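The complex appears here minus one protein chain, its other protein chains still in place.
Let's turn to chain A:
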C-alpha cells in the first residue's frame, strides 16, 4: 500500500542503493571484449564475483539459513 516514489531528475540526489546499482552494473551494459581480464575470464568473471560476494555477505550477516 505504501509507495516510495522517488522524485524525478531534478530532485536532490538520493543515495542509490548499492544492490540496485549492482543489478544493473553487473548484469547490464554493453558487453565488449576488453584487452584485459574480461578477454581472459570472459563475462563470467563478474557473475562469479557477484555470487562470491553474495555468499560472503550472507555468511556474515545471516549464519542460519531459512527453510
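The rule we apply is simple: a residue touches a chain if its C-beta (ideal position, glycine included) is under 8 Å from a C-beta of that chain, and two chains touch if they have at least 3 such contacts; residues count from 1.
Here, contacts and distances are computed from a predicted model.
Novice: Under which of the names "GvpL/GvpF family gas vesicle protein", "Protein FixC", "Sulfide dehydrogenase (Flavoprotein) subunit SudB" or "Acyl CoA:acetate/3-ketoacid CoA transferase beta subunit" is the non-displayed chain listed in UniProt?
Specialist: "GvpL/GvpF family gas vesicle protein"
Novice: In terms of residues, what is the contact footprint of the unshown chain on chain A?
Specialist: That gives, for chain A, the contact residues 1-6, 8-9, 16-32, 34-38, 40-41, 43, 45-46, 49, 52-54, 56-58, 61-62.
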